[in-house]
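Here the complex is missing a single protein chain, while all its other protein chains stay put.
Presenting chain A:
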Amino acid sequence: MSTYISKRLIYMLIILLAASLLVFSLYALTPGDFISGNLKLSPERKAELREIYGLNQPLLERYFIWMKNALHGDFGYSLAQQTPVLTLFNQYIWNSFLLAIVSTFMTWLIAVIIGVNAAYKQYSWFDTLVMVGTFAAMSIPSFFIGLFLIKVLAVDLKWLPPGGMLATGSNATGLAYLREVVHHMTLPVIVMTLLGLGSLTRYFRSNMIDVIKQDYIRTARAKGLTERKVLFTHALRNALLPAITLVGFELPALFGGSLIIEKIFNWPGIGQLYMQSFGLRDYPLLVGFTMLIAVLTVIGTLLSDILYHIADPRVKL
């Protein structure tokens, strides 16, 4: 196990190194740079600014400077936001994380309940309804559901705020603050849950159907256990096993923010910030954020492999 982990860690480093070069080059080679979009500048001034920002250096040199600073914990200074990249992450990522963790939790919870029930009553009217519902939820674009719910729940009925994270100008603290945030995050969480629900429900349903047909379930029933116990202790645990791998893969999504949802609901998250930075070619922020996602992806993969091994000792590492 420990040799396995150390071997994996070395692979991880190599992968990340390669990824960083790739990511850095991709952004640096995208046509246009931070300066070119500013039409107010004279050509001489543009040249001067490229000199100040080091944008006129060869690609590899820029990469090595960035890498050297990154290894010292300095991920650079956002050109457009005029703030250190790590400070920006700290300001925005937690807002994204809050949305993601709550909606992921809700998605899993609801998906397990619906999936198990649909599997148990396979081909019943409930199952058919779930199938139709999940396909519908999967195929409606997020911006449509988002805008539709804003129109109905926020603008027409005025039950929920149309966007943002706090009531404008609010000085709420403590519990009142918490209540305000919950109030504001309800809509985006509903939309994110709806969107994630479809595929996960189908996943649990099919796993569950496989498990229910196994001999040990028949044995459990033959022992005279209650149906509830058979389903939720014996069947569900085995059906959840393959899902454990999914947990690791959720990791980058938890911190990556959601570009569309955050934009529609005006949520101060990292996804929105990333989108703006792309249009502006704000390299330090772009490279820093993409590398963060790369690191989380690699860690997430390792995590799911280890979790799988723990959950199912038959799986050799």
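Methods note: contacts are C-beta pairs under 8 Å (C-beta built on N, C-alpha and C of every residue); 3 or more make two chains touch, one makes a residue touch a chain; residues count from 1.
Here is the rule we use: contacts and distances are computed from a predicted model.
Selecting from "ABC transporter substrate-binding protein", "Homoserine O-acetyltransferase", "Aspartate carbamoyltransferase" or "Carbamoyl phosphate synthase small chain", the unshown chain of this assembly corresponds to "ABC transporter substrate-binding protein" (UniProt protein name). Checked against the hidden chain, the listed residues A:Leu49, A:Val102 or A:Leu241 yield one contact partner: A:Leu49. Note on the undisplayed chain: of the listed residues A:Thr134, A:Asn238 or A:Thr290, the one touching it is A:Thr290.
Shown as candidates are A:Ile150, A:Met192 or A:Ile212; the residue that touches the absent chain is A:Ile150. Looking at A:Val130, A:Ile145, A:Met165 or A:Ala220, the residue that reaches the missing chain in the full complex is A:Met165. Where chain A meets the missing chain, the touching residues are 23, 26, 30-33, 36-45, 49, 52-53, 77, 79-83, 88, 91-92, 95, 147, 150-151, 154-155, 158, 161-166, 168-169, 246, 249-253, 256, 259-260, 262-264, 266, 268-269, 272-276, 278-281, 289-290, 293-294, 296-297, 300-301.
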